[in-house]
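So the structure is just underneath, and the comments pick up after that.
Missing here is one protein chain; the remaining ones are kept as they sit in the complex.
Here the chain labels run A, B, C, D and E in written order, and each chain numbers its own residues starting at 1.
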Amino acid sequence: MVFSSSVILAVGAHPDDIELGAGGTIYKAVQAGSRVIALYMTKGGKTTDSNVRMQESTKAMKILGVNYFFFENFPDTEIPNSFEAINRLEHYATEHKPDIILTHSVNDTHQDHRTVGWLAMAAFRNVPKILAFETPRVRPANFLPAYFVNITGCVDKKFEALRCHASQKEKRYLAYESTVNLASFRGSQVGVEAAEAYEVVKFLEI
Amino acid sequence: MVFSSSVILAVGAHPDDIELGAGGTIYKAVQAGSRVIALYMTKGGKTTDSNVRMQESTKAMKILGVNYFFFENFPDTEIPNSFEAINRLEHYATEHKPDIILTHSVNDTHQDHRTVGWLAMAAFRNVPKILAFETPRVRPANFLPAYFVNITGCVDKKFEALRCHASQKEKRYLAYESTVNLASFRGSQVGVEAAEAYEVVKFLEI
Amino acid sequence: MVFSSSVILAVGAHPDDIELGAGGTIYKAVQAGSRVIALYMTKGGKTTDSNVRMQESTKAMKILGVNYFFFENFPDTEIPNSFEAINRLEHYATEHKPDIILTHSVNDTHQDHRTVGWLAMAAFRNVPKILAFETPRVRPANFLPAYFVNITGCVDKKFEALRCHASQKEKRYLAYESTVNLASFRGSQVGVEAAEAYEVVKFLEI
Amino acid sequence: MVFSSSVILAVGAHPDDIELGAGGTIYKAVQAGSRVIALYMTKGGKTTDSNVRMQESTKAMKILGVNYFFFENFPDTEIPNSFEAINRLEHYATEHKPDIILTHSVNDTHQDHRTVGWLAMAAFRNVPKILAFETPRVRPANFLPAYFVNITGCVDKKFEALRCHASQKEKRYLAYESTVNLASFRGSQVGVEAAEAYEVVKFLEI
Amino acid sequence: MVFSSSVILAVGAHPDDIELGAGGTIYKAVQAGSRVIALYMTKGGKTTDSNVRMQESTKAMKILGVNYFFFENFPDTEIPNSFEAINRLEHYATEHKPDIILTHSVNDTHQDHRTVGWLAMAAFRNVPKILAFETPRVRPANFLPAYFVNITGCVDKKFEALRCHASQKEKRYLAYESTVNLASFRGSQVGVEAAEAYEVVKFLEI
Partner (left out) sequence: MVFSSSVILAVGAHPDDIELGAGGTIYKAVQAGSRVIALYMTKGGKTTDSNVRMQESTKAMKILGVNYFFFENFPDTEIPNSFEAINRLEHYATEHKPDIILTHSVNDTHQDHRTVGWLAMAAFRNVPKILAFETPRVRPANFLPAYFVNITGCVDKKFEALRCHASQKEKRYLAYESTVNLASFRGSQVGVEAAEAYEVVKFLEI
C-alpha cells in the first residue's frame, strides 16, 4: 500500500509531472507519515527558464508536504536512454531505500515520459513496488490502470500544488476543472469520489 | 464516420445503456441526418417494472431525436449467449441495413453487457463498422478506446435523456456531474471539450 | 494490502483451489489479524465423494487458521455462468463486507475456474480489491501477474494444508516439491524467497 | 513440429473448418507420415442437410489423405460450452494419443468456433501442443499468429479439398482465388510462397 | 473518415513506404478532393542513390495524384529518436494543419519504421486522427488492424505507383501479385474486394 510505505520515491521527467500524476497520493501519504522524495529528471528548461520551473515545483512540493526533492540536469525533451541515467536513478534507490516508486508509464506519448518509465524499470529492479502514474499524455488505449488511490478530500490540495506552475498556466490540464475532472473520473471507475490511477509495473507485498 | 452514416443501429442490453454509452453521438448523428435505430435486448425488468423502464427509454430516445426503437424480451441479467439471440440481431441487420453498429464492449464486468458484445460480433459480421461504447461497468484496465466522438455542445442533451430514467435515479452515474465528468475526461484525452469513447471492433471505410 | 485487510473473501471453484492459489497469503493474513472467509463454489464431487472433499478442505482451512468457510452446491465441472451464481456471490459480499477478494483468473484453462473469475468480476463490482490467483491450470502466456505476496516462512504451512487433500494426492501439483517450487519461482521474480503471484483485477487503496 | 508429429488431431466446429484452417498443413503432414485424425463437432446441419455436409467433408478428407475422421452430433450454431463436450474431446485424446491439436482460435467471431477453442483448451490440457488455425471469421485485430506452416506446392490440393464442399459454394472464401490469396498473404509474412498461420496456444518440444 | 479529410499528411521512413502502406487510400482521397501531403523522413540512400529514390517517389506520388511531397534528410536505417526529428514533424503539422496522419506502426520490425511510429505519436499529439499503416515488415502477431479502407478499383493504380520504384524491383513485395494479394487479403477480412489495413492510434471524429 502506498500510504503505509515508509519511503516513497516519485520520479518525474519534468517539474509538474509528479504533481499531475501523483499529487493527491503523495499528499495523503505524507499526512499518513511516509517520507516522500521527489526527483525530477530535468529542470524543464526547454520552453521556460529552468530556475522558474524549479521554484514552481519547489513551491508545489512544499504544499504537498514533501521536503525532499531533487532536480537532475538531463536535457528537457531529450532525456537519454543511457546507462548514466539508469545509474543516477540507482543512486537514489541506494541512498533513500524507497519501498515504492511512483513514476511514468511506458505507454505515454511524450518521449521523455516513456524514457523515464523504461529507465525506472531497469534502475529500480530491486525496489519491491513500482506504480506508473497517469499524465495528460498517456495513450488512451494503452494506459491500463488497475491500481487506484482514493484521494477524496485531497483534490483541492492537489490543485493548489498544480497552480504553483504559473509559467505553464496556459496548459489546459492544469486548470481547476481538469484536476477535478480527472480525479472524479478515476474515482467513478472504482466507486469513490476522487482517485488517482496507476498501472502496476510490479507490486510486492512484504 | 458515425455522423455521415445513413443508418446507425445502437444495441444495448438494458434501457439506459445506449443513452449512457452513446447518447451524445446519437443525438449529433440524428442532427446530421442519420437514421438511428435503438434496440434494447431486455426490458430491464429485474429491479423495476418493465413498462416503466420502456417508457423511460422511449422518452429518452425522443429527446435524442431517435424515432425507431425496439425492445426485445430477453431476460434481464440473463441474456443468453444463444443462436436465437444472434438470430434476432441478424434480423435487425437484414431489416434496417445499418452502416454502423454501436454496442457493448466484451471488456465489461456486467454479464449482460459482455454477452451482447459477443452476440453482436457474430450477428453483425457483415456490417462494415462496429464500435463498442463505454458504460460505468467497463473494466478500467481492459476497455481500450481508440475512437472518440466529439460531443461538445451535446452533453446537456445527453443528460436530459439520462434524466428520463427516473426509476434508476439513485444510480450515481446518472447524475449530472457524472455525465459531464465522463464527457470531459474523454474529451481531454483527445483535446476537445467533451467526447464519447469507443473501442474499434471493426471499421471499414467504404 | 492483503495483510492489512480486515475481511478477506477467498472464492475457489473446488476444494483445494484456494489452498493452491492463496494458501500462504491467507495464512499470513490470519496471523496478521485479518478475518478470512473461504468459499468453495462446488463440493468437488465429480471424481471423489463430496463429503470427503469437504472434510479435506475443512481440515486444510483450519491449518491455515481460517474459521469461516462455506461450500456452495454448484455442479463440479459445470459451474453455470448464471445470474443465480452471481447472486450467491453477492450474498457473501453483503453478508461479510470483504475488503478484498482472492479468486480465480479468467485466464485459466479449467472451465470452472474461468467461470468463477467472470462471476466474481460481476458480483464483486463494489468490493474495492480483486486479485486473481494462480492455479496449475492457468495459461502460461496469458496469466499476467503483477502483484506478489511474500510468503517466505509460510511454505511449509501451505503444504501442510495441501496435504490434507489426501483424495487428490496423485495430482502432481500437490506434492511438496511442487509447492516449494512454485513459491520459489514466484519469489525469485520479485527478489524474495517465496511468493504467491496474482493478477490485479482491480485494486483500490482507500 | 507439425510434420514430425506421429499423431495429429484436428478439431473443427463444422465440416469445412479444418480444411479451411489447416488443409495444407494436414496434407503435408500425411505425406510426411503422420497419422491425422479429423474431428468435426457438428454435422453442420443448420443450413444444409447433415448427410450432404458429412459426405463433402469425407471426400475432402480423402483428398488430403486423411483416413480417420469423426463427426460428433453437437448442434450446429449452438455447440455447448459444457462438460459433456469437453468429455467427448478428452475421449479422443485418450483414444488416439495425439502429439498435437489443430483447432479453432478463441479470437474468432463465430460462436461455435470460439466455443471449440475454449473446449479444446480444457480437454487437451495434457496434450503437448495446441495450435489455433485461421478461419474467415477470426477477428483481424485479435487473431495473433506467430506459427506458420509452409504449404508451398500444396495450395491446389487444399483447394481441391475445399471444392468438395459444393453445398457451400456460394461462400466467397471457398473460391480458388481466396484460397490462393490467404496462403500467399500468410506466406509473404514469413518469406515463403504459401503458408497457413496459427496462434500458439501451447507448444512443448519433447 | 480518411476520404472526407481535407488535409492528409502521410509520413513514411523511406521512399516507397507510403505507397506500400497507403497508396490506395491516398489515391482515393485525392480523387475525393482531399489535399494529400507526403513526407519521407529519409531519402533512402543506404543502398541506392538518393536522387534516384526521390525521383521514383516523385513519379509515384504524381501517379497517385499527390502534388505536395517532401524529403527530409535523416540518415537511412538510422532515423534518430530525437527531439530534432519530432520538431521537424511538428513543423509539418503547424504548416499544413492535417486532419489525419497516416504513418508507420510501432509494431514493425524495421527500426526506422518503428522510430517514425514513435516520433509521430509525440509530434502529432494535437492532430485528431492517427492511423498506422501496414508494411511488409510489420510483426504478424503484433500488428493489430481494426480500421480498413476499401480500395476496390484502385489496386492497379497503387501498383502503378509502386512500379515507379524501379531501383527496388528485386523486392518481392513490390511485385504485382504481392500488391493484389495484400489488398485482397485485407479486403476479405472485411468483406470487400480490396482494402488497406490500419491500426487505430487515435481517431477523433469532430
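What we mean here is this: a residue touches a chain if its C-beta (ideal position, glycine included) is under 8 Å from a C-beta of that chain, and two chains touch if they have at least 3 such contacts.
Since the structure is predicted, the reported quantities are computational estimates derived from the model, not experimental observations.
Engineer: Specify the shown partners of the omitted chain in the complete complex.
Structural biologist: If we consider the entire complex, the absent chain touches A, C, D, E.
Engineer: Looking at the whole complex, which of D:27, D:92, D:133 or D:148 touches the chain that is not displayed?
Structural biologist: Spelled out, the listed residue whose C-beta touches the missing chain is D:148.
Engineer: Touching the absent chain: which residues on chain A qualify?
Structural biologist: Residues in contact with the chain left out: 81-83, 86, 118, 121-122, 125, 200-202.
Engineer: For chain C, which residues touch the unseen chain?
Structural biologist: Chain C touches the chain not shown through residues 136, 140-142, 144-146, 148, 172-173, 177-178, 181-182, 184-185, 188-190, 197, 199.
Engineer: Please give every residue of chain E in contact with the chain that is not shown.
Structural biologist: 77-78, 109-111, 114, 137, 139-141
The rule is short, and it goes like this: only the chains that are shown with their structure count from here on.
Engineer: Compute the centre of every chain as the mean of its C-alpha atoms, then state which one is farthest from the centre of chain D.
Structural biologist: A
Engineer: Could you figure out which pair among B-E, A-B or D-E mirrors the A-C interface, over half of its contact pairs being identical by residue number?
Structural biologist: B-E
Engineer: Centroid from C-alpha atoms only, then distance chain B to chain C, rounded to Å. What do you get?
Structural biologist: 36
Engineer: In chain C, which residues are in touch with two or more of the other chains?
Structural biologist: In chain C, the residues touching two or more other chains are 200-202.
Engineer: What's the complete list of touching chain pairs for this entry?
Structural biologist: Touch list across chains, by label: A-B, A-C, A-E, B-C, B-D, B-E, C-D, D-E.
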